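A single protein chain has been omitted; all remaining protein chains appear in their positions.
Chain naming follows the written order as A, B and C, and within any one chain the residues start at number 1.
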Amino acid sequence: MIRFDSDYLEGAHPRVLRALADTNAVQTPGYGEDEYCERARELIRSLCGTPEAAVHFLVGGTQANRTVIVAALRPHQGVVAADSGHIAVHETGAIESAGHKVLTIPGAEGKLSAAAVDALCRSHFADGAFEHMVQPGMVYISQPTEIGTVYTRRELEELYAVCRKWSLPLYIDGARLGCALVSEERWTLPELAALCDVFTIGGTKLGALFGEAVVITSPALQKDFRYLIKQNGGMLAKGRLLGVQFCAALRDGLYWRIARQETALALRLRDAVRAKGWSFLTDSPTNQQFPVLPADTVNALRKDFGFSTWGDMGGGMVCVRFCTSWATTVEQVDALIRAIPEKV
Amino acid sequence: MIRFDSDYLEGAHPRVLRALADTNAVQTPGYGEDEYCERARELIRSLCGTPEAAVHFLVGGTQANRTVIVAALRPHQGVVAADSGHIAVHETGAIESAGHKVLTIPGAEGKLSAAAVDALCRSHFADGAFEHMVQPGMVYISQPTEIGTVYTRRELEELYAVCRKWSLPLYIDGARLGCALVSEERWTLPELAALCDVFTIGGTKLGALFGEAVVITSPALQKDFRYLIKQNGGMLAKGRLLGVQFCAALRDGLYWRIARQETALALRLRDAVRAKGWSFLTDSPTNQQFPVLPADTVNALRKDFGFSTWGDMGGGMVCVRFCTSWATTVEQVDALIRAIPEKV
Amino acid sequence: MIRFDSDYLEGAHPRVLRALADTNAVQTPGYGEDEYCERARELIRSLCGTPEAAVHFLVGGTQANRTVIVAALRPHQGVVAADSGHIAVHETGAIESAGHKVLTIPGAEGKLSAAAVDALCRSHFADGAFEHMVQPGMVYISQPTEIGTVYTRRELEELYAVCRKWSLPLYIDGARLGCALVSEERWTLPELAALCDVFTIGGTKLGALFGEAVVITSPALQKDFRYLIKQNGGMLAKGRLLGVQFCAALRDGLYWRIARQETALALRLRDAVRAKGWSFLTDSPTNQQFPVLPADTVNALRKDFGFSTWGDMGGGMVCVRFCTSWATTVEQVDALIRAIPEKV
Partner (left out) sequence: MIRFDSDYLEGAHPRVLRALADTNAVQTPGYGEDEYCERARELIRSLCGTPEAAVHFLVGGTQANRTVIVAALRPHQGVVAADSGHIAVHETGAIESAGHKVLTIPGAEGKLSAAAVDALCRSHFADGAFEHMVQPGMVYISQPTEIGTVYTRRELEELYAVCRKWSLPLYIDGARLGCALVSEERWTLPELAALCDVFTIGGTKLGALFGEAVVITSPALQKDFRYLIKQNGGMLAKGRLLGVQFCAALRDGLYWRIARQETALALRLRDAVRAKGWSFLTDSPTNQQFPVLPADTVNALRKDFGFSTWGDMGGGMVCVRFCTSWATTVEQVDALIRAIPEKV
């Protein structure tokens, strides 16, 4: 069984694991107040060109999303997201459980458009009886999106301009941020940091055992953030584990190398499947690929490969998701390619 | 600087770390649905003599406490705890943030007595206007307690009898459970499992990088628990990390050896400090010791030792906390003993 | 200015007001534990043919919806509603603020279809990774709907069959229930009570100063409901005000007479506007009418009439809402009819 189910099927990149072993016996304070976390914070501030940013490390993405969002919203406010957004679909209502509605907008290719957010805000703030409806209080996007697409510079600039127009902080969920950085759009960390108020740099899906770095550039969102981490169950006792891993991943470009490698393998798969005649849910330049295949083919593939079903497309066709990770090999990808038949 | 601040100042016990390294490259499903977690579940069920128990693995204690408590309570119910209980004091209102009051009872030596819980329930359920007050819905204790004491068999039997009388599930927070198991009271896992409805076996403070096993013996509390883990941010993507660690820690008695070793060092410290004439906040048979020392002495110790202040006892005396861990050495303890002066 | 903005622009029907005056000096216990509330409960149980139902009185609809829904759901569950449902749109996230997602389904004419609810449940409960998504835990509908339509017997029977199939309690928000009772579908209270688990009989919009009666036929939902009323701010100190009003409104058929009168006036308006050539958003047999008129006409009408804008229909056309109430007169309706021009 070769698995493409997700990008967290293996442990950590060997260099990250080694860093954990090398520091295992050192005594440090708990809760992220150690020197490794401090070094990782400095490294991230430096890489992002944001010397004043607050940087925190959390174990997982749902924790990070929930903590950032509760930090930003008052009780009557909701967070605007694409209807395919992770917080809207796959976090078991973690945001609602914290008291806030996710205000969904039908997403085009998984993205929120500036125009759609502007229309929502105009509609809300222009309506006299607006206090009967949830007030937009933050905008959430994923970069790359949940379906593998990447916001272009122009898209993000326009979206952030609308956010500033309505005084809405913009939050970028970067669970797979590395794949946006190495995509053909070639985002840099300072560029991204300048086009939002808070974002995450995902470690779990890019070589760490676990870990999301939350980078808060907006001073208003920085206040008392550690209280919120603790309250939301995200304060790791042995916090240095996060600092050690981010130091290892972000030094010497390892994070980008991992992203480039897993992306290259995903594109190899994409190009081969496309050459066989199959179409895709989206044109993804990242490590997630969503081909649309006949149900029979999908069932046949399950004997030897692990992957997830994304949706029934009708007409006997099924959309599936293949993910690559830091550990994926070219042999694994080629085995999958060979197993997918040509379209007749 | 030698640190006794807490029991999570170092990484993992070498055997646990090795297990993570040995399994690092294996592909498994995510979210705890892998074979390592399954083996760890079986091992725990077997060790506890509870073949029907549901076992889940979470990263940290606040997550575990919150998830268990929200699983048990309806909105108008609260959880009864000693006023020194971790959920009442040191979790930044995580339980209230999930909507529930912590109904505190002044604790004697950190413990809840059967009589006090019975009195609270009688008072609530006997009062005709009871719907104006929060209804007791669960009882929470820590074993050992936050101040190092251990419930005796008789205390726990009486408390659980009261809980059943009022139909309140009893939850035992076992963040340092190993230290209760090896204390002079010599608790066994099956005995503990039979005297509550749900309990945790703490890994973070007993040799793991992180991890708490939640063991749910009550069928009523088992339903849909994984939804609640996910919603509360506790579902680890690479869930197998938890299974691998618990397998390593619980096999061949390692967990008990670690507990015995850290307890023995703590008692060595206790006996030496007591011999020097100092008294203690509690008579702790576990890895946490709370001597009461002069403020001057405490300040002098800070130059070479890390530890936490527990409280001002008045009269120039301060209560401090020293913790030992799997990594503490006899040399470290003896250095601390030497640094503490005799009482004159 | 003649107002058709809503059905709560005046005070109470004179008979209801007189009942309040007549009982004003009587001393009773507070919080709904008085004899008037008890009589009103008995009357409602008798009118609904549900001798075992629990009946509670709350001041307003948002309170009632929130309290019923939190009584039914566990934290990981959401409530299924049409996307035009009041709880989804016009309650400022009161349900989310209590921790629960509203799982919306695009509504046809404001209604939830049995097929759509069934499909949602099949999709959720069939998917292996379902704990990543909010679990359907209750179904909410309004009868009549927010846009004036009325569920037919067949629609409601099918919907309730699906609810029972998936073990989901069905909740009917009857803020304007009287208008469904007197509609051409001629619902009776016992029929409605038999096709759901909990429903409300709205007083505010049918002659009372305020008040919603919550009728809970499902034993599982009855437990500890008064705690939830109190916690959600819905326990009126002088609770007898609610009992007195419901006694007055439900005795001798007043409630139905009010409903018939306001419906007749709304249909008089509907038929006249239709005769002038205008179309409507929905074919409403109730006291709310949603004609689609030219923006110019709408603006001109605003000089003499109060009403709300429902939505921009494009092409210079606007949908507006006209409501009648217990106090509306035929003269007021005829003035409005005269002011609306014929379509050319």
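Just so we're on the same page, contacts are C-beta pairs under 8 Å (C-beta built on N, C-alpha and C of every residue); 3 or more make two chains touch, one makes a residue touch a chain.
Note that this is a predicted model, so its numbers are computed, not measured.
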{"item": "Omitted-chain contact residue, chosen from C:T92, C:S183 or C:T324", "value": "C:T92"}
{"item": "Selected residue (touches chain absent from view) among B:P75, B:P169, B:P285 or B:G306", "value": "B:P75"}
{"item": "Selected from C:L241, C:A259, C:L281 or C:C319 as touching the chain missing from the view", "value": "C:L241"}
{"item": "Touching the absent chain when the full complex is considered, from A:R15, A:R39, A:H76 or A:R274", "value": "A:H76"}
{"item": "Options A:H132, A:R186 or A:R302, residue touching the unrepresented chain", "value": "A:H132"}
{"item": "Touching residues (missing chain, whole complex) on chain B", "value": "75-76, 78, 89-93, 96-102, 129, 131-134, 308"}
{"item": "Contacts of chain A with the absent chain, listed as residue ranges", "value": "31, 70, 74-76, 98-99, 129, 131-132, 135, 224, 226-231, 235"}
{"item": "Positions on chain C where the hidden chain makes contact", "value": "1-3, 5-6, 8-12, 14, 17, 20-21, 23-30, 59-63, 66, 91-94, 97-98, 204-205, 209-210, 227, 230-238, 241, 306, 327"}
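To be clear about the criterion, only the chains that are shown with their structure count from here on.
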{"item": "Separation of chain A from chain B, taking each centre as the mean of its C-alpha atoms, in whole Å", "value": "33"}
{"item": "Approximate Å spacing (C-alpha centroids) for the pair chain B, chain C", "value": "49"}
{"item": "Distance from chain C to chain A - Cα centre to Cα centre, in angstrom", "value": "41"}
{"item": "Residues within chain C bordering two or more other chains", "value": "75-76, 98-99, 129, 131-132"}
